[in-house]
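With one protein chain withheld, the remaining protein chains of the complex are depicted in position.
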Amino acid sequence: MNRLRLWLLALGGAGLAALLVAACLDLPGFGGRRHPYGDRAVHASLARHTANTIASVNFDQRAYDTLGEMSILFAAVLGCAVLLRQARDEHRARPRPAEVARPVRRYALLALPVALVTGLYVIAHGQLSPGGGFQGGVVAATALHLLYLGADYSALERVRPLGVHEISDAVAVCAYVVLGLASVLAGTAFLANTLLPYGTFNTLSSGGSVPLLNAAVGMEVASAVVVLLAHFIDQAVEIEEEHRS
Amino acid sequence: MTRRTAPRAVLLAVGELLAWWVALALLWLVLISTVDTLERIVGASCAALGALLARMGRRAVTWR
Amino acid sequence: MGGGDVYDAVIVVALLLVAASATAAVVQRDPARQALVLSFSGVVLATLFTVLQAPDVGLSQLAVGSALTPLLIMLSVRKIRRRGRSKEDTR
Partner (left out) sequence: MNGWILAAGIVLGGGGAAALWGVTTGPPARRVIAQNLTTSAVCPALLLFAQGYGRPAYVDLALLLALLGPVGTLVFARLLSGEPERERTSAWGLTWAAAALGAAVVVALCVAGGPGRAMVKLLAIGVLLIGGNLIASRALAGGFQGVRGG
């Protein structure tokens, strides 16, 4: 049976390889001068005073796709929360507090605020320098878990109220949609960047609604990752099955 | 006048928060490229958030 | 080595490292050790994106691949190992 599967894989792989080679033969040269999409994206981004074209594409020209990406993350974390919840035949065993070397604990307590401020910096400057809501949100969420690495899980639970993060996750998604609806109410298209003034180039207030959408996505990603990790750590550290004797 | 709201404890708490706030505000100023009023406002609020989290983290670890 | 070749040479170095680390990740069977190789290949992949002038994507790869993915994998490995150990106790 295994041999048949290998043959099937080989056949499929050969077909895919042939198609890929055929497609690559008439690709435009690597690093050529002609970029029709790039030129238009950069032109639209500069017209709306957004220094980072990727942020302009993400949150202005294709903001609707980012709404899709955000709801994918929201649904994924929701799925994890449902799957990893504590079942009936499981009980929570409080783990013994772990002893961690003093310098490691001091580093965790020191790096915790620095990582949070760096995450917020990456979110806030999404439309100026590389970064944005997604990257900064993940950094801010990872910063919180330095407490789990530097001390133990009970310390993390004291600092991170899970209910607040679940609510802020939902609020952030709604904020993104409401920002989109605002432009519909004003008579233009959904998520169109025509309401707010574009501000002066390369400053924090430039780009119209791009920084606001960036902040909403940043908040959503940060709380979604915290909720996701909370359920993973619960399962790995606290929840244990009843021992059927 | 419980132990936590004794003037000395409040002073210590405010001192710690202020120290963290100043350090994180400086870090923000170092990170950004152009400095203007809006950057300072956003930086000050992010530094305040960081200082709050730093204090909560320290108390969560030392509280046994 | 001409002036412009350095830029291409660096792209080749990054590509080779990504290819080697990805193969090593696939070959490795133990999930805990695979997480280590994945963490390494994430960092090298972020460097490849930087070299190809895509810093946003590189930043995303760094943010997710350096601390979040290893944490998720290692927590799952610990959960499976703990369940395995409790099964042996009860048998």
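For clarity, chains are labelled A, B and C in written order, and residue numbers in each chain start from 1.
Definition applied: contacts are C-beta pairs under 8 Å (C-beta built on N, C-alpha and C of every residue); 3 or more make two chains touch, one makes a residue touch a chain.
Fair warning: this is a prediction, and the values are worked out from it, not measured in the lab.
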Full-assembly contacts of the left-out chain, visible side only, are chains A, B, C
Sort through A:42, A:78 or A:114 and give me the one touching the missing partner chain. A:114
Residues in chain B touching the chain absent from view: 27, 29-31, 33
I need the residue numbers on chain A that touch the omitted chain, in ascending order. 95-101, 103-104, 107-108, 111, 114-115, 118, 122, 129-131, 135, 139, 142, 146, 149-150, 152-153, 236-237
Chain C residues touching the chain left out here are 1-3, 6-7, 9-10, 13-14, 17, 20-21, 24, 28, 32-33, 35-37, 39-40, 43-44, 46-47, 50-51, 53, 55, 58-59, 62-63, 66-67, 70-71, 74-75, 77-78, 81
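Just so it is clear, only the chains that are shown with their structure count from here on.
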Could you please state the distance in Å, as a whole number, between where the Cα atoms of chain A are centred and where those of chain C are centred? 18
Rounded Å distance between chain A and chain B, as computed from the means of their C-alpha atoms: 26
Residue positions on chain B within touch of chain A in the complex are 20, 24, 27-28, 31-34, 36, 38-39, 42, 46-47, 49-51, 53-54, 56-58, 60-61, 63-64
Could you pull out which chain A residues touch chain C in their complex? 52, 54-55, 122, 130-132, 134-136, 138-139, 141-142, 145, 225, 228-229, 232-233, 235-237, 240-241, 243-245
Chain C - residues contacting chain A, complex: 55-56, 58-60, 62-64, 67-68, 71-72, 75-76, 78-79, 82-83, 86, 89-90
